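Here's the structure we're looking at; comments come further down.
For this view, one protein chain was removed and the others were kept in their places.
In this document, chain identifiers A and B correspond to the written order of the chains, with residue numbering beginning at 1 in each.
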Amino acid sequence: MIDHVTRGLGMLFVVALAIAVGTVADPAAAQTKLKVGILHVGSINDAGYNQAHAEGAQVMKKNVSEVELIEVENVPEGADAERVMENMIKQGARLIIPASFGYLEPALRVAQRYPDVKFVHPGGYKRVPNLTTYWASTPEAFYLMGIAAGKTTKTNKLGYVVALPISFFLANVNAFELGARSVNPKAETRVVFTGTFLDPGKEATAANALLEQGVDVLGVIVDSPITVVQAGEKRGAYSVGYHYVGVQKFAPKGWVSGVAFTWGNLYTRFARQVLDGTWKSENILGGLGDDYLTIAPFGPAVPEEAVKLVNATRQEFVGGKRQVFQGPIRDNKGVERVKSGEAFPLGDLRKMDWLVEGVIGQPK
Amino acid sequence: MPLIGESSGPRLARGGERLHAFGRSIGPFALGLAVFAIVLLAFGKNPLRAYVDIFTSTLGSWYGLSETLVKMIPLVLAAVAVAVPSKIWLINVGGEGQLYVGALFATWGALTLGHWPAFVVLPVMAALGVLGGGVWAALPGILRARGWVSETISTLLLNYVAILLVNFVVFGPWKDPEGVNYPQTAEFTAAATLPALGTSRVHLGLAFAAAAVLLFGFVVARTRWGLEMRAIGGNPEAARRMGLPIGRYVVLLMFIGGGLAGLAGMSEVSAVQGRLRPSVSPGYGYTGFLISWMAGGRPVAIVAAAFLLAMIAAGGDILQMTQSLPASVVNILMAVILFVVLGRRGDAR
Partner (left out) sequence: MIALKSLLSGAILSGTPLLYATLAELIAERAGIVNLGLEGVMLVGAVTAFVAMVVTGSAALGVVAGALAGAAFNAIFAFLVITRRANQLAAGLALLFCGVGLSALVGSRYVGSRIAGLPEVPIPLLSTLPGVGPAMFHHDALVYAVVPLAIATWWGLFRTRWGLALRAVGENQTAAFAAGRNPHALQYQALVVAGLLGGIAGADLSLGLAKTWAEWMTSGRGFIAVALVIFSRWHPLRAIAGALLFGGAISLEIELQAMGVPISPFLLDMLPYVLSLVVLAAWGGARRHAAPASLGRVFQRTG
């Protein structure tokens, strides 16, 4: 068998080489079309992070007729991502959307090898001349969720299932608790980290652990909210979604609302800029006032006054009349983090590695 | 002078033999490709297009070839890691864990000595990688030499512990202080990064892999130690009576095997990933076991089998792009080829 493997492989190699040589190498795509490559770390039907990006890409395709989309799902972060991006570029892609936080390093490396190809990375924190980073700052939206949750809860115990204690996620949970407290001083939020962005088994266990503790509003920050939202609905609890607008169907009775990204218009703008040559690398940090961050529709369980308050507060945020993290704020160990009269700037969220008073959990 | 009748007999027999040998070589692959093609057809995809895509993306360009090589490096090392102990019938399923611990040790080197010049840091990291993986395998070796626990079980159990260890440091003490609290270490300095060859991603780890295979082949075939190993492997009782230090070989060969896997870990974090993350390896240790087994522990065949599997693994991405198939579908192809090979072997070794 040993010889056979070697020999068999040798023959295979020769055949393969013949096929490869005989196959016409892919010529550069005609320049009128814009090939856009998008990589997803999960499935585009996850009703979460990936679906939000995928639908954004579809909107872009619809709005910009010259766009041809190359879409790949379930690409692991790291070396494989680099290879996928290279393959896309070889197929003629001129705009790449590596849609996962962990694709940043691979994207930067590929970007430096292909200065003419443009990259747009969600959530990144490093740039090069042909790579833009973009995100929508979400704490304000989570504050609004907190208001809704604070008014809907019956046990005053709120919970969050979060993938990792990344500073952005901590900021979201903090904002949520602050919002809840502002309408319900007894509200407390328990947060549990699953350690990974997607593991339905662990998410279900985490959700159940929180529900066992009396939590009746479950929030979720993982790639796909399906598991947690369903777990909540099953036990008659309320849920707050994330990433995608259409999660309500998984919790028709208990749905509160959700923070959702609607990337379509932003991606459309990117595509148009690449086409007419005005694209340049920038760091885009949007917020509630932008068209790529929305609040999902409210569910039937949310009281009318809460909806009114949410809308009013939303206007205050958009108009700049209110800051999410305005002091005084203490963390859950009693240390003062924001002094009275000051506010924690949203641009510095990277540095937030603590949880506010009222949040029960470890930002290890 | 041979009569006509006499000479045509053997010639015909030789021809038949060659055909048979040809069939046996290409058989598993052909069968594997055929079954996979049927699976693809069942899901409404075009198998011919799929195969062309796989070949062109992995072999049809220098880039593709270099990517296949990059994937080959840890596979070859992991396979030799299994092959070395297998010479005396030790079963090392712990390649994954040994790889992780090697990566762990090497990372410590990178984080502590990163400011030193490359010609200091890199050899130290390599040595640490070997040490880490080696120790992780030597422990099961000792347990086996004493007759307490089968190395199959112990190496398997230690895989989990190793992965958890890496998770622990990456989520805790070694987490990047500059990052956003994401579970990974700081990025390695340039000095601590294994250099790549030219503009491709093929890195110095290739030299490690090549050296490992060559040395392995050389030692087993041409040295006294190789002779002793083969003696022990051939007839352990007789070897023991002859006074060969079996226990010592058990521990030593496990250490070497683990060390090679650890070296694979070091090269992955240093050259390919640039830092330590919770997921260092997508199962290279287990794939290495399969490669070593498929190749019967022979060096040249290991390289061939590693190349084949690397090609298939690298080819998965293109299937996603052109056929909208999930990339992990190539696992089916790999598995079917293995099934056929498994199904042909008459013995249980």
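As a working rule, a contact is a pair of C-beta atoms (placed from the backbone, for glycine too) under 8 Å apart; a residue touches a chain by one contact, two chains touch by 3 or more.
Quantities reported herein were computed from a predicted structural model and do not represent experimental measurements.
Enquirer: Report, in label order, the displayed chains that the undisplayed chain touches.
Expert: A, B
Enquirer: Of the residues A:192, A:218, A:329 or A:352, I need the one that contacts the missing chain.
Expert: A:192
Enquirer: Which parts of subunit A are in contact with the chain that was left out?
Expert: 42-43, 45-47, 51, 74, 190-193, 195, 198-206, 208-210, 212-214, 224, 226-227, 230-231, 234, 249-250, 360-362, 364
Enquirer: Of the residues in subunit B, which ones touch the absent chain?
Expert: On the subunit B side, contact with the omitted chain comes from 39, 43, 89, 91, 93, 143-150, 152-154, 156-161, 164-165, 167-168, 171-172, 236, 247, 250, 286, 289-290, 293-294, 325-326, 328-336, 338-339, 342-349.
The rule we apply is simple: only the chains that are shown with their structure count from here on.
Enquirer: In whole angstrom, how far does the Cα centroid of subunit A sit from the Cα centroid of subunit B?
Expert: The mean C-alpha positions of subunit A and subunit B differ by 35 Å.
Enquirer: Within their complex, state which residues of subunit B touch subunit A.
Expert: Going by the criterion above, the answer is residues 21, 24-29, 51-52, 55-57, 59-61, 63, 67, 70-71, 167, 171-172, 180-183, 199, 201, 272-274, 277, 279, 282, 294-296, 298, 300-301, 304-305, 307-308, 314, 317-318, 320-321, 324, 326-328, 341, 344-345.
Enquirer: Which positions of subunit A touch subunit B when the two form their complex?
Expert: Subunit A residues touching subunit B: 1-13, 16-17, 19-21, 23, 25, 70-76, 78-80, 82-84, 86-88, 90-91, 101, 105, 113, 125, 164-168, 170, 195, 350, 353, 363-364.
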